[in-house]
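So that we are looking at the same thing, I have put the structure below in C-alpha cells.
For this view, one protein chain was removed and the others were kept in their places.
Let's turn to chain A:
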Amino acid sequence: MLRGAKVGRQLARISGCRYYSKSEVSASLSSSYLKGHVRTDPVNVLPKPYYGGIHMVTLYTGSSIIGQQGAKFVSSLLQSSRVPVEVQPIGEEDEYFKSVLRNRAAVHVDINADEKSKARALKICNDLDLYVFKTRTRSFPGYKCRFPCVDIQMIGQNNMGNYSELEYSPVKGVVEALSVVTQAGNRKYLEHAFAAAVDAGRKRVTLVNKAKEWPLNDGAMVEDAKEIHCKYKDCLELELMEVEECISRLVTNPSYFDCLFASDRYATFLATICSGVCGGANLFSAVEMGDNHAVFKPLQTKLSLTNYSNLSAYGIISTIVDLLEYLGHRHCANELWDQMMRTMDDGICTVEFGGKDSDEYVISNINNQLKCTGLGGDEHSEKSE
C-alpha cells in the first residue's frame, strides 16, 4: 500500500501512524477475526481521495443478487445526477477493508443479516473505529405512517460494549459475554454526538440509559453527558430518560422526541423501534461514522432484518443523500432529496406501500428526471409526467 516496506515503516515511525504491513492487511478477514484482532492503535489516515474534483467512494455489494441490484441502483443514481463522485464496486471481502481504508467513505448495500456479514460489518467498525451510528427517521404521510409529524434523529454509540464480541465459557454449561466500556470512548462519542446534534439544528436531546440497573456504566455516562452538556447549555436541552419509559413513549407518542442519544446496548433496537413507528426500516438510511471514515447503508442493512424480501428504493436514495452531504455536496444532496419527495407526492410508490410500481421504477423515474435537469441545474424545468 505504501511505497517500499522499509520506507513505509520508517515513515510510520516518524508520523506515529499505524503501519499496515502487507501481511496484516492482506490476511483475510476471517483469520484476523479468529485471532481476535481488535484495533488498539490509532487508525492510519490516508489523504482524502479527492482527485481532479472527483471523490472516490467504495461500493460494497455483498454476494447476494439483491445486494448487487441495489448497488446498480446506486451507481445509476450517481451517474445520472452527474455528481462528481466515482464509485469503486467491491464484491470480495478482503478488498473491502483495504478499499474503505483508502476511500474513507463507503456505501454498503446488502440484505444478508447472517453471521458472516455481521462479522464483516463489525470488523470494519472495530478496525476503523466507527464509533457513532446515526440515523434519522421521519414519518412520510401515506407510507404506513401511524403518527404524523415525527422526526427523530438518533445518534447512538457504535462499537463499544456488547459488540466487542468478548464471549467465552468459563465453566461447562455457563456462557458469559463481557461488555467493556471505557470512559474515554464514552466521552469521545458524547462530544461528537452533541456537536452533531447542534449541527442538525436540534433543540432537545434525550439520553437514554438504565442507570438503575447498571449504576456504574450508565451512571458514568450520565455524568459525562451532564458535564459536556454545560458547553452547549444555551442551544441544547439535555433530558435523561430510562429505557423503558423511552420505549413506551416512542410507541405511544413519538412526536415528543427530537434527538436521541443512546449507548451501545440500546442503540440498535431503539433505531428499530423508531423506524417501526415511522413506517418501516426500509425507508431510512444509517451511517456509521468515525473521525475520518464513514460507512453509509440503508437502515435495513444495519439492523439484522429478515422480514424484507428486497432492498427498498427509498432506503437507497436516503443513503446516497447522506453520502453526498458527508462529502460536502450539500446542494446536490438537497436536490436528490427533493426528487425523492416529488416521487412520493406524485404517487409513485412501491407495492408494500400500496402502489403498483417496483423499486426499479422509482429509481428510473428519478434517473430520468435527473437526466433532464441535472443536479445543480435549472430548478424550473418541466416535469416529465
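Side notes on the structure shown:
In this text, a contact is a pair of C-beta atoms (placed from the backbone, for glycine too) under 8 Å apart; a residue touches a chain by one contact, two chains touch by 3 or more; residues count from 1.
In the analysis below, contacts and distances are computed from a predicted model.
The chain that is not shown carries the UniProt protein name "isocitrate dehydrogenase (NAD(+))", picked from "Cytoplasmic tRNA 2-thiolation protein 2", "DDB1- and CUL4-associated factor 13", "Haloacid dehalogenase-like hydrolase domain-containing protein 2" or "isocitrate dehydrogenase (NAD(+))".
Within the complete assembly, A:Thr268 is the residue of A:Asn126, A:Thr206, A:Thr268 or A:Ser285 that touches the hidden chain.
Only one residue from A:Ala177, A:Ala200 or A:Cys235 touches the chain missing from this view: A:Ala177. Considering the complete assembly, chain A touches the hidden chain via residues 113-115, 118, 122, 144, 146-147, 161-163, 165, 167-171, 173-184, 212-217, 220, 243-245, 247-252, 265, 268-269, 272-273, 275-277, 280-281, 303-307.
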